[in-house]
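After the structure tokens below, expect a handful of questions from me.
Of the protein chains in this complex, all but one are displayed in their positions.
We call the chains A and B, going by the order they appear; numbering starts again at 1 in every chain.
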Amino acid sequence: MSVAWIWRLRLPNQPMLRHLTLAISGGALLFVLTTVLSSFNDYQVAQIGVYAVALAGLTLLTGANGQISLGNGAFMAVGAYGAGLLLAHTDVPIAVALLLAVAVGAVAGVVIGIPASRLRGPYLAGMTLALAVGLPSMVTKFSSVFGGDQGLSIAPPTPPNGVDPERWLAWIVLLCVVIVLVLLGNLMRSRFGRAFRAVRDDEVAASLVGISVARTQVLAFAVSAGCAGLAGGLFGLTIGGANPDAFNVQLSISLLAGVVLGGTGSLFGVWWGAVLLVYVPQWATSVAGTLNLQTGQSSNLALLFYGVVLVVVMLAAPGGLQGGIRRLTTLFVDKVRAGIQPSLPSTEGEHT
Amino acid sequence: MAQLEVDGLSVDYGAVTALDDVSLVAATGEITTVLGANGAGKTTLLRAISGLVRARVGSVRLDGHELSRLPVEEVVRRGVAHVPEGRGVIEELTVDDNLRLGALWRRRGERPPVSEIFELFPLLAERHRRLAATLSGGERQALAIGRALMARPQVLLLDEPSLGLAPLVTAQLMSRLAALSTSQGLTVLLVEQNVRTALSIASRAVVLNLGHVVVDDRADIVAADADLRRHFLGF
Partner (left out) sequence: MSRFLDLTLGGVTYGAIYAAVALALVLIWRATRILNFAQGAMAMFSTYIASSLVERHVSYWVALVVALASGALIGAVVERVVVRPVERRPPLNAVIVTLGLLVAIEALAGIIWGGSLRSFPSYFSQVGLVVGRTRLAFSHFDVYVVCAVIVVLLGFVILFRFTDVGLRMRASAFSPEVSRLLGVRVGRTLTLGWALASMVGALAGVLAAPKLFLGPNFMDAVFIYGFTAAVIGGLESPLGAVIGGIVTGLSLSYVGGYLGSSLDALGALVIVMIVLMVRPRGIFTPIAERRV
């Protein structure tokens, strides 16, 4: 039986359909994983999803729009606390709380984005770094509202009958990831996305063709912060609470690392980055176990790994892992195709 | 002796060949001028000699010593001075500092010839404490050349020194250049768009077209050949 038709599979050409296909296939894969694996791994899937949402927003901001933000961890905190406070004081469904998280994040994004839009390069990086360090301290200052160092506790969503709560949470998170990826994918293809990239590549030229640079920058910030807010809300649901330590500078740096490792500017690479961000600490913990290090050293090992990987990837593959893997995959597939079906005409079709 | 030999030099910028098998000799103490239309490869030639650009094949020799695989700083330390297109005056530094910079690598040994430079270019002497950013085009050219001379080079590569200068200033500059070459035995490789002036002070002329050498002859012969001038040089 000929399997040649497999080689002819291509993604649909129409963008909306294509994004939907990609997002859903990614989500479906993980969905399958959750049904097959035990509930501990549902938790990991949820974590991956949370990071994926945050990374999607940051990919848009840094990859597509070129603004380096070291403060998206703070926006996650805003979303987490926003959703947490709403859920603690009212009886709204989870979806509403998550929408609030998006809204609060986006507003924070506008507030920070306006001054940030005037800054470039290291000045922007430094300002967002100050945000990452400074915002959590606000939580300790107003501890009556925010619960101080202990933080808030957030009840996990109640699943329908017969469904394991962790699985339910994982599905909710995955659904959010799919929605975010589709929306952002379309945004990146729209005139807003073109404006983002135009401003990234050459501001002066962009303004000469009528693009308002400041508005574009603020919009990118708002969208990215909205995603981070959503991720924060989901994060709060996943860990059952929100506290200042969870949203430290390390988180913001990890997010940027995830974007870089996934391949700056590529939404598909978001999955890669998210998986790495969840599995690296675990790998490090097991290594620390084998080496008989004290507790706490495993997190150091994870961080050491992050740091080294960041440096090595930037030196060796400035396009990020996604770019490198894409090239390798294309090479590999072309070779295989040539080997199995040398008579097949070579096509210009694209792998994404 | 300071003879510069270029032999079979080819330089690519990606898929574009900028220089193709270029050979020439710049004899000691003479001015050799390199002419040609825009894009002919003249600037690339100088950049390949000083090492800013790597050649694909070919060699550059100064008195028999191979220069082509050396980094830029080392080529300079062998006695080749390159005044680039646009002069490369460092605006944030003073005239004094720019000049001092030219001689830094020659720390040991003779004192740098600052006073000679000031004699050669009195305008620089007047403005020696000013920031280079405040200098006019002609003064910057003087500064760039003076700075290159501070290291007492054996070979001077000049890329379009007359660019943007008034005719009178250009004439003065060129005559000083000619005097310098004769008096100090300086070998000069002069890339110029101002063909008439260049031919008037040079001993030898090389004409490049699309990266190839099309003419390599005595300057007076080239100047007298009306067909050649019309064809390659536009007048």
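Throughout what follows, a residue touches a chain if its C-beta (ideal position, glycine included) is under 8 Å from a C-beta of that chain, and two chains touch if they have at least 3 such contacts.
Keep in mind that what you see is a predicted model, and the values were worked out from it rather than measured.
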Missing chain: touched chains present in the view: A, B
Options B:V72, B:A125, B:A171 or B:L228, residue touching the unrepresented chain: B:V72
Residue in contact with the excluded chain [from A:T140, A:T158, A:S190 or A:Q282]: A:T140
On chain B, residues whose C-beta touches the chain left out of the figure: 50, 52, 71-73, 76-77, 81-82, 84, 88, 90-93, 97, 100-102, 104-107, 147-148, 151
On chain A, residues whose C-beta touches the chain left out of the figure: 62, 66, 68, 70, 115, 118-123, 125-127, 129-131, 133-135, 137-138, 140-141, 204, 208, 249-250, 253, 256-257, 260, 264, 293-294, 296-297, 300-304, 306-311, 314-315, 318
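Rule of thumb we're sticking to: only the chains that are shown with their structure count from here on.
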Distance from chain B to chain A - Cα centre to Cα centre, in angstrom: 55
